[in-house]
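The other protein chains are all here in position, but one chain of the complex has been omitted.
Coming up: chain A.
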């Protein structure tokens, strides 16, 4: 049939024989892509009298929006928290590897480190689009050093910092990190004095603020949310438990002090969770470390040495957990199985919710018309069959 497209001559791909995640439900429908974005086929038909140039038979696969990992410390031998001269290559290497897990966008995460690590690494890692070369970088996630010594977990105590109260916390942030360009998220402890103004400074710059590694009480956590904090780093881990007289940070899930129109998301490294309506704001993260993808043994995580035992990662010589070696698709499968949630809920926890948290849901994390065509093709067991970025196949199982 002669082409009569009036808007663009770019080729149109139609994914057929698939179930797509749309409007929070898996639906039997085709997915259309043009110039890296999801296309509205009805508009194409009536406005442009256009049709597909290429059809991709998905053989019954599920098409989910590409997964977004907002907390990943490295993988396959790469540790993002090392003062490397070529941090960019390390990020790129991991970016390529995680395509296998269905991840199309991520936030390389740095754990608490001395100033020279941040000053060296941060300028080398820039926000950029994904593609055949690997998943896109949405920005860095800086977990620490402004965290609590009591809940440091695997973070090295000697490099924790506090805000010099009254000195203006922007100076503290700049002194610690060097630069806030290309930073998507910062995890800090809101009980530290001076942290409220740090939260406001960061939010003003479009950096998401997450609460974690903290002994804050609920009131301090609520203050932080009012100042703009919107995320909780690995809920339940490295924070006070929910106590009936003071629910602490965990209490944010049921707090009535969250300002109208604002949402507090919470990260989970998926294991042993029970679903409830609060799961609407659940964001699955891997918190993967350099050892992910490698055989058991010893690896680094910033300034610490980590030992892998089975599926656990501990600070060497201790039983303190430090990150995981899970992959994103493993987390999605485990979450679904452990919580009994629906397929749609599990997929959205790894795609839609992280996109909403980072404020990029107008183009990522969903299959709405106009969104970037970052796709994860999965079988019924939620194993990744293929990954697409901007409509281009970037990984296929068996390739």
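Definition applied: contacts are C-beta pairs under 8 Å (C-beta built on N, C-alpha and C of every residue); 3 or more make two chains touch, one makes a residue touch a chain; residues count from 1.
Here is the rule we use: contacts and distances are computed from a predicted model.
K.L.:
Look at the options "Tctex1 domain-containing protein 2", "Glutathione S-transferase", "Glucosamine-6-phosphate isomerase" or "Calcineurin B-like protein" and return the one that UniProt uses as the protein name of the missing chain.
P.N.:
Record says "Glucosamine-6-phosphate isomerase".
K.L.:
Of the residues listed, A:49, A:193 or A:318, which one is in contact with the missing chain?
P.N.:
Among A:49, A:193 or A:318, only A:49 touches the chain that is not shown.
K.L.:
Across the whole complex, list the residues on chain A that are touched by the chain not included here.
P.N.:
That gives, for chain A, the contact residues 1, 4, 30, 41-46, 48-51.
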